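Every protein chain of the complex appears in place save one, which is left out.
As written, the chains take the letters A and B, and residue 1 is the first residue of each chain.
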Amino acid sequence: MKVAITSGKAEGPTKLNAFDNALLDAGIGDVNLIKVSSIIPAHTQIVELTKLTPGDMINCVLSYKSSNNPGDLISAAIAVATSSDFGCVIEHGGINEEPENIRKEAISMAKYMMEVRKLEIKELIVEEINHEVIDLGAVVASLVYLGD
Amino acid sequence: MKVAITSGKAEGPTKLNAFDNALLDAGIGDVNLIKVSSIIPAHTQIVELTKLTPGDMINCVLSYKSSNNPGDLISAAIAVATSSDFGCVIEHGGINEEPENIRKEAISMAKYMMEVRKLEIKELIVEEINHEVIDLGAVVASLVYLGD
Partner (left out) sequence: MKVAITSGKAEGPTKLNAFDNALLDAGIGDVNLIKVSSIIPAHTQIVELTKLTPGDMINCVLSYKSSNNPGDLISAAIAVATSSDFGCVIEHGGINEEPENIRKEAISMAKYMMEVRKLEIKELIVEEINHEVIDLGAVVASLVYLGD
(Lines give C-alpha, C1' and ligand atoms only; values in the text may rest on other atoms or scores of the structure.)
Protein backbone atom coordinates (compact mmCIF):
# COMPACT_ATOMS: atom_id res chain seq x y z
CA MET A 1 0.00 0.00 0.00
CA LYS A 2 1.09 3.57 -0.73
CA VAL A 3 -0.21 6.44 1.37
CA ALA A 4 0.30 10.20 1.25
CA ILE A 5 -0.09 12.76 4.01
CA THR A 6 -1.42 16.18 3.16
CA SER A 7 -3.17 19.23 4.60
CA GLY A 8 -4.89 22.37 3.42
CA LYS A 9 -6.60 25.55 4.58
CA ALA A 10 -8.99 27.99 2.97
CA GLU A 11 -11.75 30.51 3.34
CA GLY A 12 -15.07 30.15 1.51
CA PRO A 13 -18.56 31.67 1.17
CA THR A 14 -20.23 28.74 2.97
CA LYS A 15 -19.01 26.07 5.38
CA LEU A 16 -19.26 23.44 2.67
CA ASN A 17 -17.39 25.57 0.15
CA ALA A 18 -14.66 26.45 2.68
CA PHE A 19 -14.26 22.73 3.37
CA ASP A 20 -14.13 22.03 -0.36
CA ASN A 21 -11.56 24.80 -0.88
CA ALA A 22 -9.41 23.40 1.93
CA LEU A 23 -9.58 19.96 0.27
CA LEU A 24 -8.49 21.57 -3.01
CA ASP A 25 -5.63 23.30 -1.17
CA ALA A 26 -4.61 19.88 0.16
CA GLY A 27 -4.71 18.36 -3.35
CA ILE A 28 -7.65 16.07 -2.61
CA GLY A 29 -10.60 18.24 -3.65
CA ASP A 30 -11.33 16.54 -6.96
CA VAL A 31 -11.94 13.02 -5.67
CA ASN A 32 -14.62 11.21 -3.68
CA LEU A 33 -13.32 10.78 -0.16
CA ILE A 34 -14.42 7.77 1.88
CA LYS A 35 -13.56 8.12 5.57
CA VAL A 36 -11.92 5.12 7.20
CA SER A 37 -10.35 4.42 10.59
CA SER A 38 -7.01 4.30 11.28
CA ILE A 39 -4.52 1.56 10.41
CA ILE A 40 -1.86 1.33 7.68
CA PRO A 41 -0.93 -2.17 6.53
CA ALA A 42 2.53 -3.70 6.83
CA HIS A 43 4.99 -2.60 4.12
CA THR A 44 3.14 0.69 3.58
CA GLN A 45 5.20 3.30 1.79
CA ILE A 46 4.61 6.96 2.62
CA VAL A 47 4.94 8.86 -0.66
CA GLU A 48 4.31 12.33 -2.06
CA LEU A 49 0.70 12.97 -3.01
CA THR A 50 0.36 12.36 -6.74
CA LYS A 51 -2.24 13.91 -9.01
CA LEU A 52 -5.46 11.96 -8.51
CA THR A 53 -8.00 11.22 -11.22
CA PRO A 54 -11.08 13.41 -10.70
CA GLY A 55 -13.99 11.42 -9.33
CA ASP A 56 -11.94 8.47 -8.08
CA MET A 57 -13.07 6.83 -4.83
CA ILE A 58 -10.28 7.43 -2.32
CA ASN A 59 -10.10 6.03 1.21
CA CYS A 60 -8.66 8.43 3.76
CA VAL A 61 -8.30 9.30 7.42
CA LEU A 62 -9.52 12.89 7.67
CA SER A 63 -9.27 15.61 10.29
CA TYR A 64 -11.47 18.64 9.65
CA LYS A 65 -12.30 21.82 11.51
CA SER A 66 -14.16 24.95 10.44
CA SER A 67 -15.34 28.18 12.01
CA ASN A 68 -17.21 31.29 10.98
CA ASN A 69 -15.94 33.25 13.96
CA PRO A 70 -13.34 35.78 12.69
CA GLY A 71 -10.08 35.49 14.60
CA ASP A 72 -10.57 31.85 15.61
CA LEU A 73 -7.50 29.69 15.27
CA ILE A 74 -8.51 26.36 13.72
CA SER A 75 -6.16 23.38 13.63
CA ALA A 76 -6.13 19.94 12.05
CA ALA A 77 -3.48 17.29 12.46
CA ILE A 78 -2.69 13.74 11.38
CA ALA A 79 -0.11 11.62 13.20
CA VAL A 80 1.20 8.44 11.64
CA ALA A 81 3.33 5.87 13.47
CA THR A 82 5.00 3.10 11.52
CA SER A 83 6.70 -0.12 12.70
CA SER A 84 8.38 -3.07 11.04
CA ASP A 85 4.84 -4.50 10.98
CA PHE A 86 1.70 -2.38 10.50
CA GLY A 87 1.12 1.19 11.75
CA CYS A 88 -1.43 3.52 13.31
CA VAL A 89 -2.99 6.81 12.24
CA ILE A 90 -4.59 9.48 14.43
CA GLU A 91 -6.72 12.41 13.34
CA HIS A 92 -6.89 15.35 15.72
CA GLY A 93 -7.94 18.98 15.67
CA GLY A 94 -9.10 21.94 17.70
CA ILE A 95 -10.39 25.48 17.79
CA ASN A 96 -8.43 28.13 19.66
CA GLU A 97 -6.05 25.59 21.15
CA GLU A 98 -2.27 25.92 21.21
CA PRO A 99 -1.02 24.32 17.96
CA GLU A 100 1.83 22.85 19.96
CA ASN A 101 -0.68 21.10 22.23
CA ILE A 102 -2.65 19.72 19.27
CA ARG A 103 0.62 18.33 17.92
CA LYS A 104 1.64 16.88 21.29
CA GLU A 105 -1.77 15.26 21.81
CA ALA A 106 -1.75 13.76 18.32
CA ILE A 107 1.72 12.30 18.91
CA SER A 108 0.73 11.03 22.35
CA MET A 109 -2.40 9.30 21.00
CA ALA A 110 -0.48 7.67 18.14
CA LYS A 111 2.22 6.48 20.56
CA TYR A 112 -0.42 5.03 22.87
CA MET A 113 -2.09 3.16 19.96
CA MET A 114 1.27 1.58 19.11
CA GLU A 115 1.98 0.78 22.76
CA VAL A 116 -1.28 -1.13 23.32
CA ARG A 117 -0.48 -3.14 20.16
CA LYS A 118 3.11 -3.81 21.33
CA LEU A 119 4.44 -2.30 18.12
CA GLU A 120 7.81 -0.58 18.26
CA ILE A 121 7.71 2.79 16.53
CA LYS A 122 10.06 3.13 13.56
CA GLU A 123 8.92 6.52 12.34
CA LEU A 124 6.45 9.05 13.69
CA ILE A 125 5.20 11.72 11.28
CA VAL A 126 2.86 14.59 12.14
CA GLU A 127 1.17 16.77 9.55
CA GLU A 128 -0.41 19.83 11.09
CA ILE A 129 -2.12 22.90 9.73
CA ASN A 130 -3.39 26.03 11.45
CA HIS A 131 -5.48 28.88 10.11
CA GLU A 132 -6.70 32.11 11.63
CA VAL A 133 -10.24 32.59 10.39
CA ILE A 134 -10.95 35.76 8.41
CA ASP A 135 -14.68 35.23 7.73
CA LEU A 136 -15.39 31.54 7.33
CA GLY A 137 -12.44 29.18 7.27
CA ALA A 138 -11.67 25.49 7.18
CA VAL A 139 -8.63 23.28 7.69
CA VAL A 140 -8.12 19.65 6.74
CA ALA A 141 -5.34 17.17 7.36
CA SER A 142 -5.50 13.74 5.80
CA LEU A 143 -3.77 10.45 5.24
CA VAL A 144 -4.78 9.23 1.80
CA TYR A 145 -4.67 5.58 0.72
CA LEU A 146 -3.32 5.44 -2.83
CA GLY A 147 -3.49 1.69 -3.47
CA ASP A 148 -0.59 -0.55 -4.44
CA MET B 1 -19.58 6.02 -14.44
CA LYS B 2 -23.36 6.03 -14.20
CA VAL B 3 -25.09 7.94 -11.42
CA ALA B 4 -28.73 8.41 -10.43
CA ILE B 5 -30.33 11.19 -8.44
CA THR B 6 -33.18 10.38 -6.11
CA SER B 7 -35.05 11.54 -3.03
CA GLY B 8 -37.57 10.27 -0.53
CA LYS B 9 -39.64 11.20 2.52
CA ALA B 10 -41.38 9.25 5.22
CA GLU B 11 -42.65 9.04 8.76
CA GLY B 12 -41.56 6.29 11.13
CA PRO B 13 -41.83 5.11 14.74
CA THR B 14 -38.18 5.97 15.51
CA LYS B 15 -35.63 8.31 13.94
CA LEU B 16 -33.74 5.38 12.48
CA ASN B 17 -36.88 3.78 11.07
CA ALA B 18 -38.08 7.10 9.60
CA PHE B 19 -34.68 7.46 7.93
CA ASP B 20 -34.89 3.89 6.65
CA ASN B 21 -38.42 4.47 5.36
CA ALA B 22 -37.27 7.62 3.55
CA LEU B 23 -34.44 5.62 1.94
CA LEU B 24 -37.00 3.01 0.85
CA ASP B 25 -39.18 5.80 -0.59
CA ALA B 26 -36.10 6.98 -2.52
CA GLY B 27 -35.47 3.47 -3.85
CA ILE B 28 -32.17 3.03 -1.96
CA GLY B 29 -33.36 1.40 1.27
CA ASP B 30 -32.28 -2.13 0.47
CA VAL B 31 -28.57 -1.49 -0.05
CA ASN B 32 -25.58 -0.61 2.10
CA LEU B 33 -24.87 3.07 1.58
CA ILE B 34 -21.30 4.34 1.85
CA LYS B 35 -21.11 8.13 2.08
CA VAL B 36 -18.58 9.84 -0.17
CA SER B 37 -17.75 13.44 -1.05
CA SER B 38 -18.63 15.07 -3.89
CA ILE B 39 -17.18 14.69 -7.39
CA ILE B 40 -18.50 12.88 -10.46
CA PRO B 41 -15.86 11.67 -12.93
CA ALA B 42 -15.58 12.81 -16.54
CA HIS B 43 -18.03 11.10 -18.92
CA THR B 44 -20.52 10.41 -16.12
CA GLN B 45 -24.01 9.61 -17.34
CA ILE B 46 -26.97 10.63 -15.22
CA VAL B 47 -29.52 7.84 -15.52
CA GLU B 48 -32.77 6.70 -13.94
CA LEU B 49 -32.31 4.80 -10.70
CA THR B 50 -32.43 1.09 -11.51
CA LYS B 51 -33.46 -1.66 -9.12
CA LEU B 52 -30.45 -2.37 -6.91
CA THR B 53 -29.49 -5.79 -5.59
CA PRO B 54 -30.32 -5.95 -1.85
CA GLY B 55 -27.19 -5.76 0.28
CA ASP B 56 -24.94 -4.27 -2.41
CA MET B 57 -22.34 -1.73 -1.28
CA ILE B 58 -23.31 1.55 -2.95
CA ASN B 59 -21.34 4.80 -2.83
CA CYS B 60 -23.48 7.90 -2.57
CA VAL B 61 -23.61 11.58 -1.69
CA LEU B 62 -26.39 11.85 0.87
CA SER B 63 -28.40 14.71 2.33
CA TYR B 64 -30.55 13.78 5.32
CA LYS B 65 -32.76 15.66 7.76
CA SER B 66 -35.18 14.43 10.37
CA SER B 67 -37.38 15.93 13.06
CA ASN B 68 -39.82 14.73 15.69
CA ASN B 69 -41.40 18.16 16.03
CA PRO B 70 -44.86 18.02 14.42
CA GLY B 71 -45.32 20.78 11.85
CA ASP B 72 -41.61 21.18 11.10
CA LEU B 73 -40.79 21.53 7.43
CA ILE B 74 -37.74 19.39 6.68
CA SER B 75 -35.84 19.68 3.39
CA ALA B 76 -33.06 17.80 1.66
CA ALA B 77 -31.46 18.69 -1.66
CA ILE B 78 -28.74 17.50 -4.00
CA ALA B 79 -27.31 19.77 -6.71
CA VAL B 80 -25.19 18.34 -9.50
CA ALA B 81 -23.19 20.41 -11.95
CA THR B 82 -21.65 18.75 -15.00
CA SER B 83 -19.05 20.02 -17.47
CA SER B 84 -17.28 18.62 -20.54
CA ASP B 85 -14.76 17.35 -17.96
CA PHE B 86 -15.72 16.19 -14.44
CA GLY B 87 -18.50 17.60 -12.24
CA CYS B 88 -19.43 18.58 -8.69
CA VAL B 89 -22.12 17.47 -6.25
CA ILE B 90 -23.53 19.36 -3.28
CA GLU B 91 -25.71 18.01 -0.48
CA HIS B 92 -27.82 20.55 1.37
CA GLY B 93 -30.76 20.59 3.73
CA GLY B 94 -32.62 22.48 6.39
CA ILE B 95 -35.40 22.59 8.95
CA ASN B 96 -38.09 25.24 8.70
CA GLU B 97 -36.27 27.06 5.92
CA GLU B 98 -37.85 28.30 2.72
CA PRO B 99 -37.55 25.43 0.20
CA GLU B 100 -36.76 28.01 -2.44
CA ASN B 101 -33.80 29.20 -0.37
CA ILE B 102 -32.51 25.67 0.14
CA ARG B 103 -32.65 25.21 -3.62
CA LYS B 104 -30.96 28.55 -4.31
CA GLU B 105 -28.19 27.84 -1.79
CA ALA B 106 -27.58 24.36 -3.22
CA ILE B 107 -27.32 25.82 -6.74
CA SER B 108 -25.09 28.62 -5.55
CA MET B 109 -22.71 26.22 -3.76
CA ALA B 110 -22.50 23.90 -6.78
CA LYS B 111 -21.83 26.87 -9.07
CA TYR B 112 -19.10 28.11 -6.76
CA MET B 113 -17.44 24.66 -6.68
CA MET B 114 -17.34 24.68 -10.49
CA GLU B 115 -16.07 28.26 -10.58
CA VAL B 116 -13.07 27.60 -8.30
CA ARG B 117 -12.19 24.62 -10.53
CA LYS B 118 -12.58 26.72 -13.72
CA LEU B 119 -15.10 24.24 -15.06
CA GLU B 120 -17.80 25.57 -17.36
CA ILE B 121 -21.23 24.27 -16.35
CA LYS B 122 -23.00 22.21 -19.01
CA GLU B 123 -25.94 21.09 -16.95
CA LEU B 124 -27.13 21.90 -13.44
CA ILE B 125 -29.64 19.57 -11.84
CA VAL B 126 -31.28 19.99 -8.45
CA GLU B 127 -33.24 17.28 -6.68
CA GLU B 128 -35.15 18.59 -3.72
CA ILE B 129 -37.64 17.15 -1.30
CA ASN B 130 -39.70 18.73 1.46
CA HIS B 131 -41.86 17.17 4.12
CA GLU B 132 -44.07 18.59 6.83
CA VAL B 133 -43.54 16.42 9.88
CA ILE B 134 -46.62 14.68 11.27
CA ASP B 135 -45.00 12.86 14.23
CA LEU B 136 -41.46 11.85 13.32
CA GLY B 137 -40.34 12.41 9.77
CA ALA B 138 -37.26 12.14 7.61
CA VAL B 139 -36.19 13.30 4.17
CA VAL B 140 -33.27 12.16 2.06
CA ALA B 141 -31.82 13.28 -1.25
CA SER B 142 -28.98 11.38 -2.81
CA LEU B 143 -26.68 11.00 -5.77
CA VAL B 144 -25.97 7.30 -6.15
CA TYR B 145 -22.91 5.90 -7.94
CA LEU B 146 -24.02 2.92 -10.04
CA GLY B 147 -20.66 1.85 -11.49
CA ASP B 148 -19.80 1.53 -15.18
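Note that in this section contacts are C-beta pairs under 8 Å (C-beta built on N, C-alpha and C of every residue); 3 or more make two chains touch, one makes a residue touch a chain.
Please read all numbers here as calculations on a predicted model, not as lab measurements.
Student: With respect to the chain omitted from the figure, which of B:N17, B:N68 or B:S83 is a touching residue?
Tutor: B:N17
Student: In terms of residues, what is the contact footprint of the unshown chain on subunit A?
Tutor: Within subunit A, the residues that touch the unshown chain are 1, 34-42, 44, 59, 85-86, 90, 92, 105, 109, 112-113, 116-117, 145.
Student: Which subunit B residues touch the hidden chain?
Tutor: Interface with the chain not displayed, on the subunit B side: 12-14, 16-17, 20-21, 23-24, 29-35, 53-57.
The rule we apply is simple: only the chains that are shown with their structure count from here on.
Student: Tell me the angle, as a multiple of 5 degrees, of the rotation that maps subunit A onto subunit B over the C-alpha atoms.
Tutor: That pair's rotation angle lands at 120 degrees.
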